[in-house]
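A single protein chain has been omitted from the complex, and every remaining protein chain is retained in its original position.
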Amino acid sequence: MSGKNSDHTSDVTKNIEEPISKELKMIMWQMWIDMHLARYFEERVQWLFSKGLVHGTTHLGIGEEATAAGTIAAMKSQDYVFGTHRGHSQAIAKGIDVKYMMAEILARKTGVCKGKGGSMHIADPDIHYFGADGVLGASAVMCVGTALATRKRKEEDRISVVFFGDGTSNEGATWEAMNLAAVWELPVLFVCVNNTYGMSTPIKDVMKDTDIAKRAYPFGMPAKTVDGNNVLEVYHASVEAREYVASGKGPMLLVENTYRISGHSKSDGNLYRTKEEIESWKEKCPIKAFRKYLVENELFTEEELDKAAKTAADEIEQAEEFAKASPEPSFDDLMNDVYA
Amino acid sequence: MSGKNSDHTSDVTKNIEEPISKELKMIMWQMWIDMHLARYFEERVQWLFSKGLVHGTTHLGIGEEATAAGTIAAMKSQDYVFGTHRGHSQAIAKGIDVKYMMAEILARKTGVCKGKGGSMHIADPDIHYFGADGVLGASAVMCVGTALATRKRKEEDRISVVFFGDGTSNEGATWEAMNLAAVWELPVLFVCVNNTYGMSTPIKDVMKDTDIAKRAYPFGMPAKTVDGNNVLEVYHASVEAREYVASGKGPMLLVENTYRISGHSKSDGNLYRTKEEIESWKEKCPIKAFRKYLVENELFTEEELDKAAKTAADEIEQAEEFAKASPEPSFDDLMNDVYA
Amino acid sequence: MMKEITYAQAINDAMCEEMIRDETVFFMGEDIAEYCGAFGVSRGMLEKFGKDRIMNTPISEQAFVGAGIGAAMVGMRPIVELMFSDFMCVCFDELVNEAPKMRFMFGGKVKVPMVMRTPSGGGTGAAAQHSQSLEACLAHFPGLKVVIPSTPYDAKGLLKTAIRDDNPVMFLEQKTLYRTKGMVPEEEYTIPLGVADVKRSGTDCSIITYGRMVQMSLEAAELLMEEGINVEVVDIRSLVPLDHKTMIESVRKTRHVLIVHEAVQFGGFGGEIAGQIADSEAFYYLDAPIRRLGALSCPIPFNPNLEKAVFPTVEKIVAQVKSLL
Partner (left out) sequence: MMKEITYAQAINDAMCEEMIRDETVFFMGEDIAEYCGAFGVSRGMLEKFGKDRIMNTPISEQAFVGAGIGAAMVGMRPIVELMFSDFMCVCFDELVNEAPKMRFMFGGKVKVPMVMRTPSGGGTGAAAQHSQSLEACLAHFPGLKVVIPSTPYDAKGLLKTAIRDDNPVMFLEQKTLYRTKGMVPEEEYTIPLGVADVKRSGTDCSIITYGRMVQMSLEAAELLMEEGINVEVVDIRSLVPLDHKTMIESVRKTRHVLIVHEAVQFGGFGGEIAGQIADSEAFYYLDAPIRRLGALSCPIPFNPNLEKAVFPTVEKIVAQVKSLL
């Protein structure tokens, strides 16, 4: 394991203010659920794939659930969120209905994109989730645009958030987006989900300095790096980041260090990393760590947590049933959405 | 005047080691000539334009001559140089024959690009000058490629240099080039000619932090800012930069602060800046400052300098005559250079 | 009431009127404020609308085109200027893979009402990277609309429609037409996209064309008329949507067709037009092959004579029409 992640422990107890408010407890509960929905959703998609029931490809983020859950829990529902190609957990945290997302993965008419987008284009503008995009870097520049609209409309308490990977931070578009958001002082929160690989390529092979937070420096933009496997650390940093961004001071960059346990996509043979490395990160599973914290601090009981997990599992199962029972889009639907 | 330039005085006496060697004196002589060739060349082009004798457009860099002369004097003849759209002074310092460059401006068959390129595409691969490019940002990425070739061939004492403007530093391509050169530790010298405007737009309107040198920071790449109107400061910084880059440690960024006295291009009405601002920079003319230094330090006499200037003026005059006497390319030449 | 204005003024007027009418419209691009754009099109707009609606951008085409898309996705109506149409290549992904596909990929849940204005074409001595006509590359992407006006009247009416359109529209202006003049109504008017305009009615041969080639074709038609050849000039005005019907009817009537565009002939949009004619009922009426006239297959040279040799000219149009009859 190269880069900064090697130092990270996923001790969720650090940095947490006491006492814990009712509101925070509720948020923890929500994050617990979101992380499980994401995990179960993706495990199920992986299984469906292995059975040949899913068309195309998909990018799973098993092991990265705390980044989406923690950051989006700190956002407000009116905030615009742009996700990544590895965005199921982001969509879930933003509040997408997993039924419709599963239906999309199974290419159904009831899918959140009517079966036209698929895993790489999951989006739901109704909840201000502008989705996954298949071209790395594009989300960042578009996110600057929603923030610009917000400013033009003088909507004060609405920020725009864009998630992007460590690898994507090397796209010219990402740099241009940071510069533009900075000079126009737009309310954009840049969230780099640093899982230390772009596909098979470790960040040390594509960046001379792997400290991604430094990339904010030329733009006079604050940056913070957090343990992305520690959902509470992510959450608290995100609350602060949102406060900063919403205050009108301009954009900020949050780097969330984590690890992708699943392969890059269905075609991944994991030839670029060792089993040991993967196993060691399974130990640092953000869900495990969060459970430990919640139980040790007597916030929730094992039973409560298990029950919530079970409910999430059921929801995914129902989503699958819903999806499978849904019709496919018909040819008549095809041309509907080309032009408005 | 916004930005860092406001602090700059063009006192060429600072930072210079004594005593001055014979070699350095020769180099000063060459820079004196190059700056004059550039100035006279461009003044002549401007005049030809005003008379309607030049087709298309051209970008003049009157006032910026010290950047090209100082940096390229510090390079070796085998070094690859990529210039800007405002590149006449760069071509001259690299050793282009002004006859052929003038013939190009006048669209002649004897032009350095056979009349096919024009001012925006002046290049002469024979002297390793890869020219002006009309699309901002493109030169930087291509420059990374010549450096890569150099490394592959184990050519130790050859670096690749790319000039680009402050405005161009906002192009995604420029960022990608810096990152790639840095992570591959390629011998690239990035030279940002910061004249504080991209066309009509002052850098403070397009960068939150106008300290361009900071743009090297994320890449673990050293950077230095110099007074670009002080040709000796530019020269010495460039010698050091070349040493660093040629040593195999990777790329470096040099920011050369200067000012464009001429308009952006023929269509410029100078509506975005004041006459006073332009006049104040005429005072800081790099040629004037250099003369003062050379004379005060008794390196050359006024007479010697005037004679050299006169020789340069004559050369430009002859170039114009040569160009005007040259035939235009014929239709038969047209298709020759589309495919190799 | 009509008034005579330039093509550039028509575009300026269209933008100003729409910005007054609809406060979600704003305008951004490189050096469009004080400098008024490389061709002075936005003269006076900064004074009228202020810095908040007339925004100079950094030289970051991906970022500001992308920002236009993002703003459009949440209900604004940005007009974005690219200084030269050739630069579409540095933000091509945003133009062809994002803006036009977003609605479809998201199952119809979003709209991208953005207009991308940009000066296109050659004839100004700007050489290989500042003189291209790249409309064919855009028209190939479903979801995008592509408009190229040939007169001040069309420019104004089509631009107003484009700004009100709920889809991304590429509005390709013709550099060499900016200073040309034409009559334009004082009253408000719009022109629907997708309706060709028969700029000259004739009986012997159809010239199907657009952009600055319309004027050249009209000149050629005058010369040909002197020789008794009565040419019809069809200005398609928009490539997407394309007015198939008007083209076909014209060719059916004249039984001869020359397609003219300034873009490189090889792989140009003329191929689409030729293909549509060759597979229509007009095919059966043709008395001669379908001819195309576009630029030669080489980058655009700087030298003015070579440049002229590369592009279609009035003489070449005349010669081609004659060769068909």
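In this document, chain identifiers A, B and C correspond to the written order of the chains, with residue numbering beginning at 1 in each.
Note that in this section contacts are C-beta pairs under 8 Å (C-beta built on N, C-alpha and C of every residue); 3 or more make two chains touch, one makes a residue touch a chain.
Treat the numbers as computed from the prediction; the structure is a model and nothing was measured.
Peer 1: Which of the chains on display does the removed chain touch in the whole complex?
Peer 2: Taking every chain of the complex into account, the missing one touches A, B, C.
Peer 1: Just to verify: which one of C:G143, C:G182 or C:G211 makes contact with the chain not shown?
Peer 2: C:G143
Peer 1: Taking the full complex into account, find the residue in B:D126, B:E156 or B:E296 that is in contact with the omitted chain.
Peer 2: Of the candidates B:D126, B:E156 or B:E296, B:D126 is in touch with the missing chain.
Peer 1: Identify the residue among C:N12, C:Q129 or C:Q215 that touches the chain left out of the display.
Peer 2: Residue touching the chain left out of view: C:Q129.
Peer 1: Looking beyond the chains shown, say which of B:F41, B:Y80, B:F290 or B:F322 touches the absent one.
Peer 2: With B:F41, B:Y80, B:F290 or B:F322 as choices, the missing chain is touched by B:Y80.
Peer 1: Just name the one of B:I20, B:L53 or B:L148 that touches the chain not displayed here.
Peer 2: Reading the full complex, the residue touching the unseen chain is B:L148.
Peer 1: Against the chain that's been left off, what residues of chain B make contact? List them.
Peer 2: Answer for chain B: residues 80, 111-117, 121, 123-126, 130-131, 133-135, 137-138, 140-150, 152, 160, 172-173, 176-177, 179-180, 183, 336-340 touch the chain left out.
Peer 1: What residues on chain A make contact with the chain left out of this view?
Peer 2: Residue positions of chain A that touch the missing chain: 55-57, 104, 107-108, 113, 115-118, 120-121, 133-137, 167-168, 170-173, 198-201, 205-207, 267-269, 271-272, 328-329, 331, 333-335, 338.
Peer 1: What residues on chain C make contact with the chain left out of this view?
Peer 2: Counting only chain C, the missing chain is touched by 86-87, 89-90, 92-93, 96-97, 100-101, 104-105, 127-129, 134, 136-137, 139-143, 239-240, 242, 259, 263-264, 266-275, 277-280, 283-284, 289-292, 296-299, 301.
Definition applied: only the chains that are shown with their structure count from here on.
Peer 1: In whole angstrom, how far does the Cα centroid of chain A sit from the Cα centroid of chain C?
Peer 2: 41
Peer 1: CA centre of chain A versus CA centre of chain B: separation in Å?
Peer 2: Between these chains, centre-to-centre, one finds 45 Å.
Peer 1: Go ahead and note the Å separation of the Cα centroids belonging to chain B and chain C.
Peer 2: 37
Peer 1: Which chain C residues sit where two or more other chains touch them?
Peer 2: Counting only residues that touch two or more other chains, chain C contributes 57-58, 60, 62-63.
Peer 1: Which chain B residues touch at least two other chains?
Peer 2: Each of 137, 170-173, 205-207 in chain B touches at least two other chains.
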